[in-house]
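Partial view: only certain chains, each at its native spot in the assembly.
Letters are used for the chains, namely A and B, taken in the order the chains are written, and counting of residues starts over at 1 for each.
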Amino acid sequence: MLETFPNPHPQRDYLIEHEVHEFTSMCPITGQPDFATISIRYVAAAKCVELKSLKLYLQGYRNKGIFYEDVTNVILNDLVAACGPKWMQVVSHWTVRGGIHSVITVEHGKNPLA
Amino acid sequence: MLETFPNPHPQRDYLIEHEVHEFTSMCPITGQPDFATISIRYVAAAKCVELKSLKLYLQGYRNKGIFYEDVTNVILNDLVAACGPKWMQVVSHWTVRGGIHSVITVEHGKNPLA
């Protein structure tokens, strides 16, 4: 489902960031909707993530029941499988539930720019 | 009282953050209410903190008299005892008293992501 296109400047390590404001999934226990902003940062190797397929991929969670910690790791795993980046980070910022605001940060590989 | 659930991705070190906006306890000397935001950041080992039990645990301070420095350390100790994280930080931001705004930051262990 996630599509890619060839990195147009593969000879240079550079940072690509996509912040998706309108992510929604569901709580696996209560069935209540959850809302988050998903931030994706990566240094591409041969392939870049195509934005329209990324949007559709993330829309696929709209009616899926899944925990905060789990979905953040799964998105990272799927993106890494699709585009094989040198380094990738996924951060999910969740809206307040019961007075608690949660953020999950996961990484794959070592950032060559750090 | 604090419950946990198994870390769904134990093979990867990643950051979990919970910011609790509605913490209140009482001054042990004057009996006046204190208000704070409590920020919890950790890298889980085998167990993650369950959010509903965290909310109820923190509500348990509502009518307890305890100093800023003390309660922040005690919350960290209780959370560490409950979920045995690789690293954990607790920060309490207190509302203004007598024109003074206080923040207490305590840590347990060494952050493997730093």
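General observations
In this text, a contact is a pair of C-beta atoms (placed from the backbone, for glycine too) under 8 Å apart; a residue touches a chain by one contact, two chains touch by 3 or more.
In this text, all values refer to a predicted model and were calculated from it rather than measured experimentally.
Each chain in view is the same protein; 2 are placed here, and the whole complex, as held in this structure file, contains 10 copies.
Just so we're on the same page, only the chains that are shown with their structure count from here on.
Once the centre of each chain is set as its mean CA position, chain A and chain B turn out to be 27 Å apart. Here chain B touches chain A in the complex through residues 7-9, 12, 14-22, 48, 51-52, 54-55, 113, going by the rule given at the top.
Put simply, chain A touches chain B in their complex at residues 67, 69-70, 72-73, 96-107.
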